[in-house]
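Dropping a structure here in structure tokens format, bear with me for questions.
After this line comes subunit A, so read on.
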Amino acid sequence: MSWAIHTEGLAKSFTLHLQGGTCIPVLEGVELGVAPGECVALAGPSGAGKSTLMRLLYGNYGVGAGRILIRHQDMEVDLATADARLVRAVRRETLGYVSQFLRVIPRVPTLDIVAEPMMVRGLPREEAKARAAALLARLNLPARLHGLPPATFSGGEQQRVNLARGFAPGYPVLLLDEPTASLDAANREVVVGLIDAAKSAGTAIIGIFHDTEVRDRVADRLFEVHPMPVAA
Partner candidate 1 sequence: MTALGYNFGYLDENTKRMIRRALLKAVAIPGHQVPFGAREMPLPYGWGTGGIAVTASVIGASDRLKVIDQGADDTTNAVSIRRFFARVAGVETTERTTDATIIQTRHRIPETPLREGQILVYQVPMPEPLFRLEPRVAETKRMHALADYGLMHVKLYEDIARHGHVAISYNYPVLVGGRYLMSPSPIPAFDNPKMDRMPALQLFGAGREKRIYAVPPYTAVRSLDFEDHPFQPVRADAPCALCGSRESYLDEVVVDDRGGRMFVCSDTDYCSTRQSHQEAAE
Partner candidate 2 sequence: MSGLPLLEAAGLSLRFGPVPALEDVSIEVYPGEVVAIVGESGSGKTTLLRVLSGMMRPEAGVVRYRDPEGTVHGVQEMGEAALRRLHRTDWGFVHQNPRDGLRMRVSAGGNIGERLMAVGARHYGNIRAEAAEWLRRVEIEPGRIDGMPALFSGGMQQRLQIARTLVTRPRLVFMDEPTGGLDVSVQARLLDMIRALVADLGLAVLIVTHDIAAARLLAHRLLVMRRGRVVEQGLTDRVLDDPQHEYTQLLVASVLAA
């Protein structure tokens, strides 16, 4: 099987130096593989480490043990050991991440926030902005808001800006953390459509979906994340 991204023996624990060096194991022996065009939903009880796994995959958390192998351009890169510049290159070209919350940068207009990742990939400014505007319109964000910074937007509006930013560049691997959490039914449909389109285009998707209805419609299979036994 040719994976777009897969893990081998992935483990993560947190050492809290400020709490006397307490060690909290969160994940161990995770073997997850996702093929191009496949959508895998992470499942498991709250606190099982689904979000931690997502953050490990994005390089946001440091890997404790094991490997995260991702097909980046024509190479296979181990994100667990790649240096910061390589991780940035992977994030720029290959790996997208839609988090639950938009990290708002003050004073930057919505359209620029969405267009920016396309521009750093070399798309001309005007084309990037046109694609950003089209995607925002599809997500029912009215054009009058495109020129405003999203700081004052509602949670749902910010989430849609975040989705547009994540989907617009067409990354080969996309991580979705609760992509429909604060959306109404109509916009949920739009997101389902975006996910389906991305899958058809060959994107490998890993998602956390609390909305089981959406999950069942988009996910090809579930991947169970098991909680670690609590240390005595």
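Simple rule for what comes next: a contact is a pair of C-beta atoms (placed from the backbone, for glycine too) under 8 Å apart; a residue touches a chain by one contact, two chains touch by 3 or more; residues count from 1.
Regarding candidate selection, all candidates are chains of the complex that A comes from, given by their letters.
Just so it is clear, the structure is predicted and the values come from calculations on it, not from any experiment.
Chain contacts in this complex place subunit A in touch with candidate 2, from the set 1 or 2. Put simply, subunit A touches candidate 2 in their complex at residues 14-18, 55, 59-62, 84-85, 87-89, 105-108.
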